[in-house]
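Only one protein chain is missing from this complex, and each of the others stays in its spot.
Chain lettering (A, B and C) follows the sequence in which the chains are written, and residue indices restart at 1 in each chain.
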C-alpha cells in the first residue's frame, strides 16, 4: 500500500507541476484583485480557483487565496516572485506562493492512543493526504509495528516533563534531518516548550478531545461526563504557548445521552477526533488556511 | 388559532383520560420491573411504553418511565397510589405518577428578544406543546401585542438587579394565582434569587445561548466570535443557583465560519436556541425527564 | 411588526444604494478574472466579495459572482452595462448585474398547510428576507387572517386541475399588477402549466417534502413510512415542467425511527421544510444562485 501512496504522490506532483497557490492578506482598499489578476495574466498564468474575504468591510483586512496554472512554473518561479515584490509593497501585503509540486514533509507525534494516527495513515494510503509522512515520533512503542509496516521510520523517544529539553533536542534533530514542514500532534500527550512551538509557528496542528473552549486541559471526556452534556466534540487547532488556546481550524460534535459512560464517550469521541484532525491536516496541506491573530480563515 | 390550540388540548385530554406516566428511581436490585409490572397488571393497567436505565450496572441507581393505560383511571387514582406505597417503601423508591389529562400550567418569561417565545407559541398553536400557556411575564413591553393576540395574558414587570425582591414578589403572586407548574425562561435576561429558584426546583427551564460549559454567562456570541470557534450552540437546562450550571436537558450546534460576524452568529444561534428550547420543554411536558444529581435522564 | 420589516428594508436599500452583484458564466479560458476586475476598477468599483468556480477545469464552464461597491452606482448603471458589452462578447458571457437596492417583489403561493408560509413571514419580519412580500395567493382561506394581519394582500383563488387555465389567468394578472420577480410555492399543492412555468423560468421556488430524488410526487411521508427509512428530508428546487425534477437548490434531512408514524414524520419534516425553503429563498434573493443545465451553483 505504501507503494500505492508513493505512486499517487508522484502522479499528483507531475499533474501539478505548473500549479501554485497564492496566499495574500493586506489592508483592504480598492484595486487589489485587479492588480493581482493583471499580474498573473501578464505572466501567462490562468486563475483556476479564487476565494477572498474582507474582515469588516469598512477599512478592514483583506484575504485572498488564488490557485493558478502557469506554463513552466518552476523555471519562472524566481522571476515571478521578484516581479511581484513592487505590488506587494504598494499594498503592504503579507504573501506567499506555495508550489503544489513541493510536497510537504510531515512528522506525526503520537502517544498511546493510535486512532488519530491510524486515520492519517489511512487517508494517506488512500491518496487523500498529499504529504510525505517522513517519520513518526512517539513516547511509547505501541505504534511501531503499524508505522514501520508502511515503510515509515518510527522513533521511540521516552518523554516526561522533567526531561522535556533533552527530548525536544532529539526531536528537533530528527525534524531538521527530515526537513519537516508540518508537525501533527495525533494525540501526543506531552506539552511542548515555547521555544519548540516558536520554531514551528502555525505549523503544529493538534487535536484536542473536546469542543473548545469547553474542557480545556486534561481529561475532557471525564469532565464532560461529570457535567452531563448531551454532545461531545473535538477541536483541531494550531499550537501556541497557551494550552488549547491556539487558532481553531476545525471542530465537530457527536450526540451522547445518559446511557453513555466515560468509555462510551471516548469511543464516540475518537471517531470525531479522527475526522476533525484529518480535515484540518488536509486543509493545511492544501494551503487553504490563513492565520490572522488568533483566528483562521479557511478557504 | 388560539381556539385551535384549546380544541387540540381538549381532544388530547379526552383521548388520554385513562393514561398516566409512572416515573421511578431507586437503588438497583433484582425484581423491580417484575414488582411494578405485576402491580400495574393487578390494577388492570396496560403498559403502553416503558424505558429503563441503570446507572453503573453494578450496585447503581435504577430509573424507569412507564406509560400505561387504565380504565377509569381518575376514579381509582387515589387507591392506586395508596396501594403502591408498600412497594415503594420496600424498594426505597422516589416515584410519582403523572396523569396525562392533568394539563400543566406554563408561564413564559421573556425579555427583549422574542424568537424563543415565538417558537413556543408556534409549537403550542400547532398542537405540539401540551400545556396551558397561562401567562407571559416580561420586563419589556415588546411582546405584548403578539401574546395578547393569542388570548394569553401578558404582564409587564420592569426588572433590574436592585429591585429583584419586589419583582419576584409580583411574579410569585401571578404564578400562584395561575397555579403554574412550570416556568420557561425564553431568553429572560434577569437572574433569579435562590429563594425563587428553590420554590420551583427542577421546574424552571432556561435556554442559554452557548454550548455549555463553553461561554457560561453574558455575551456568549461575542466571546465565541473572539475565540474564533467553528461551531456555535445552545443549551437548555433546569435552573439552579449556580449560573448556567444546572442539569442539561438538551443541546445542539450549528456551523459558522470566518464570514460570520457576531450578528450572523446571533441569527444562526437563534434558530438553534428555538429548536433546543422547544424540544426541552416538550420533553418536560411529556414527563420524559428525571433529574438525578446534576444530570438528566431523558427517556 | 410589518412596519419593522418595512423599516428594515428601507435601511437595507439605503445602505446598499451603491452595491451590486455581477453574475457571469462563460466557457473557461485564461484572462476572465483579469478582464472583469480591470473593468470594475476602471469604473471606480471595489470588489467586496468574489466567488468563482470552473466546472471541469479542462475546457469547461466558468462561473463567477462578484459583489462590488461603486459610488453613484444607479447613475452610472446604464453606462456600466453598455461598457461591459464588448468584454461580454469577447468571452461569450451570459451575465447580469443585480442592483441590491432593487428589492425583489415576491409572491407566495400556499395551500392548506401554513408552516412554510409562516417561516417565510417570520424570517421576513426578522429582517432576514430582503424582499417585498407583495401578495399571498392560496386555494384555501385558512391563511388569510395571518397574512392580512401583516398588511400583506391575500387572494383566495380556488383551484383544481379542471380549471387550471382560468386559475392561472387570474394569478398572472395579479403577478403582473404587482410586478412580481419571484414566486415561492410554500406547499402549494397544485401543478402549474408549462406555459406558466416558462414565463417565470428559474424564478419559481418550490419546497418538496422529501429528499429528492426519493419519493417524487404525492404523499412522500406516507411512502417514507411504508419503506421504513431512518431519515426523512426536504428539497427546495426551481420548478420546471418535469414534476420534482427541477434544479435542486438546497436539501436537508432529519432522523426518524420505528417510533415515528406518518404524523410524527410530518411534524419532523415540517421543521426541515421550513428551514430548507427559507435558505433557498434567501440565496435566491441574495443572487447567490446560477442555474446551469439542471443544476445550481450556489455561491
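FYI, a contact is a pair of C-beta atoms (placed from the backbone, for glycine too) under 8 Å apart; a residue touches a chain by one contact, two chains touch by 3 or more.
On a predicted model such as this, the values are computed, not experimentally measured, just so you know.
Shown chains touched by the missing chain?
The omitted chain makes contact with A, B, C across the full complex.
For the chain that's not shown, point to the residue among B:50, B:105 or B:294 touching it.
Residue touching the absent chain, from the options given: B:50.
Tell me which of B:10, B:41, B:166 or B:226 is the one touching the absent chain.
B:41
For subunit C, enumerate the residues touching the unshown chain of the complex.
Residues in contact with the chain left out: 53, 55-56, 211-215, 227-231, 233, 247-253, 257-259, 261, 294-298.
Against the chain that's been left off, what residues of subunit B make contact? List them.
Output for subunit B: 29-34, 37-38, 40-41, 44-54, 57.
So which bits of subunit A touch the chain we can't see?
Residues touching the hidden chain, for subunit A, are 1, 115, 118, 122, 126, 128, 146, 149, 267, 271, 275.
In the analysis below, only the chains that are shown with their structure count from here on.
Same or different interface residues for subunit B and subunit C, judged by whether over half of the residue numbers are used by both?
Same, since most residue numbers here occur in both copies.
Roughly how far apart in rotation are subunit A and subunit C when fitted on CA atoms, stated in degrees to the nearest 5?
The best-fit rotation has an angle of 180 degrees.
Can you name the chain whose C-alpha mean lies closest to the mean of all the C-alpha atoms?
C
How many Å are there between the centre of subunit A and the centre of subunit B, using C-alpha atoms for each centre?
Each chain reduced to its C-alpha mean, subunit A and subunit B end up 43 Å apart.
If I count partner chains per residue in subunit C, which residues reach a count of at least 2?
none
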